[in-house]
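Heads up, one of the protein chains got dropped from this complex, but the rest are sitting where they should.
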Amino acid sequence: MEGSLLAKIEKISGVVPAEGEVPVFNEGDTVVIATRSPIGHYRMPTYLRGKIGKIEAIMRQMAVDNEEEGYGRNAGSKGHYYRVAIPMTEIWPDYIGSANDGLRIEIFENWLEKPSDV
Amino acid sequence: MGTENLVRKLPNDIGGDEAGKIERVEHVLLPWEKRCHALADVLDFHKIINTEEKRRGVESLGAEMIGKLSYYERWIVAFANILFQKGILTPGELAVKMSEVEGRFSDVSSTHHS
């Protein structure tokens, strides 16, 4: 919903968006969550590092990277957050439940990567 | 992993960790706890301490304090630390002020409650 709207705006108007304004990922894209280990403060839980998911929605409102916000940055350096869908069986090999069960989480763009070989 | 996991995995990052039964505890906030929550909101409105800095401040209390202090005890200690770091307050000023506040109750400090 949110993502397709953004895509539409871009196509119809043809205006030049500011740097970073156009989301890097689109709805339905497969993404890999990065495996890095920041220290001090992070908002990407360790249980999801390296897992593969799909972009379910793009959060229209851009926002500051919350890892930077944690050290007092209140403005600038904005980017997109994405709502990402990840199957429970992808996260937990021993998952007890239905293969359809899933997790949804909002992830800042700099934690998401395109799969290297698809 | 040895000690490095103390650094790489923050104490509040507990999704998927082993944990026991969910005890359905709840309590009505004490007046100071509610004031502390309101203080957090006002600090965030003014971006004196934003919500994310508060979270970081709580994480940096370390596992022992996170485990033993109550929710709002963690918040107020984190606020104090962040205000010191930002140069807004000094540890000495806070200590003096706490003594002054405590002094307002000096006539009851000997009678006391459990």
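So that you can tell them apart, the chains are marked A and B in the order they are listed, and the count of residues begins at 1 in each.
The definition used in the following text is that contacts are C-beta pairs under 8 Å (C-beta built on N, C-alpha and C of every residue); 3 or more make two chains touch, one makes a residue touch a chain.
Going forward, contacts and distances are computed from a predicted model.
When the unshown chain is looked up in UniProt, the name that turns up among "RNA polymerase sigma factor", "Dipeptide/oligopeptide/nickel ABC transporter ATP-binding protein", "Na+/H+ antiporter subunit C" or "Nitrile hydratase subunit alpha" is "Nitrile hydratase subunit alpha". Among A:Ile33, A:Met59 or A:Leu112, only A:Met59 touches the chain left out of the display.
The set of chain A residues touching the chain not shown comprises 1, 43-45, 47, 59, 61, 63, 66, 81, 83, 88, 91-92, 95-98, 100-108.
The omitted chain makes contact with chain B at the following residues, 12-32, 34-39, 41-46, 48, 51, 55, 58, 70-73, 76-77, 79-80, 83, 88-89, 93-94, 97-98, 100-102, 104-105, 107-109, 112-114.
Definition applied: only the chains that are shown with their structure count from here on.
If you average the Cα atoms of chain A and of chain B, the two centres end up 30 Å apart.
Only residues 7-10, 13, 15-16, 47, 50-53, 55-56, 59-60, 86 of chain B touch chain A when the two sit together in their complex.
On the side of chain A, the complex with chain B involves touching residues 37, 39-43, 45-48, 66, 69-72, 74, 91-92.
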